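Take a look at the structure set out below.
A single protein chain has been omitted; all remaining protein chains appear in their positions.
For subunit A:
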Amino acid sequence: MTHLYLIAQIAGRTVAIDSEQVESVVDIGEVTAVPRAAGHVRGLAALRSRVVTVVDTQAALGLEQAGQVARRAVITQIEGHHYALLVDALEDVAPFDLLPLSAGVALDAAWRATGRGIVERDGEPVLAIDLVSLVPGHTAQAA
């Protein structure tokens, strides 16, 4: 089935995010730290009157921190809570068909939990990911 996908850069890779999981795309302002929370919780940010939990997607994937801090984020809502998942860049929104991962492809450990399939963009395969699995505290039921 054809779905609308958001093509974004996370940790230097191009990924596709199902637009149904995306509420909006914003630039995050000042972030209030949450001491002693898990490493991928960057903190809290205000999005108009709403408080969102900012998730460092690189840390959530267990990848090394790239030096610079992303400000752009994808807002998603999971079980009544809003999360801002930091992305390096947003490239495109377009309809794609979700294809299963080719047989035998072993994803990198970091991406294995979150990969859901592949979309083909101009002949180039792009990993479609599930945002829920990137959010700490929800990983268990998503994986």
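For this structure, a couple of remarks:
In this text, a residue touches a chain if its C-beta (ideal position, glycine included) is under 8 Å from a C-beta of that chain, and two chains touch if they have at least 3 such contacts; residues count from 1.
Quick note on the criterion: contacts and distances are computed from a predicted model.
The chain not displayed here is annotated in its UniProt record as "histidine kinase", chosen from "Heme exporter protein B", "histidine kinase", "NADH-quinone oxidoreductase" or "Cytochrome c556". Of the listed positions A:22, A:70 or A:135, the one in contact with the omitted chain in the full complex is A:135. Residues of subunit A in touch with the missing chain: 30, 32-38, 40-41, 43-46, 48-51, 53, 55, 79, 81-83, 135-138.
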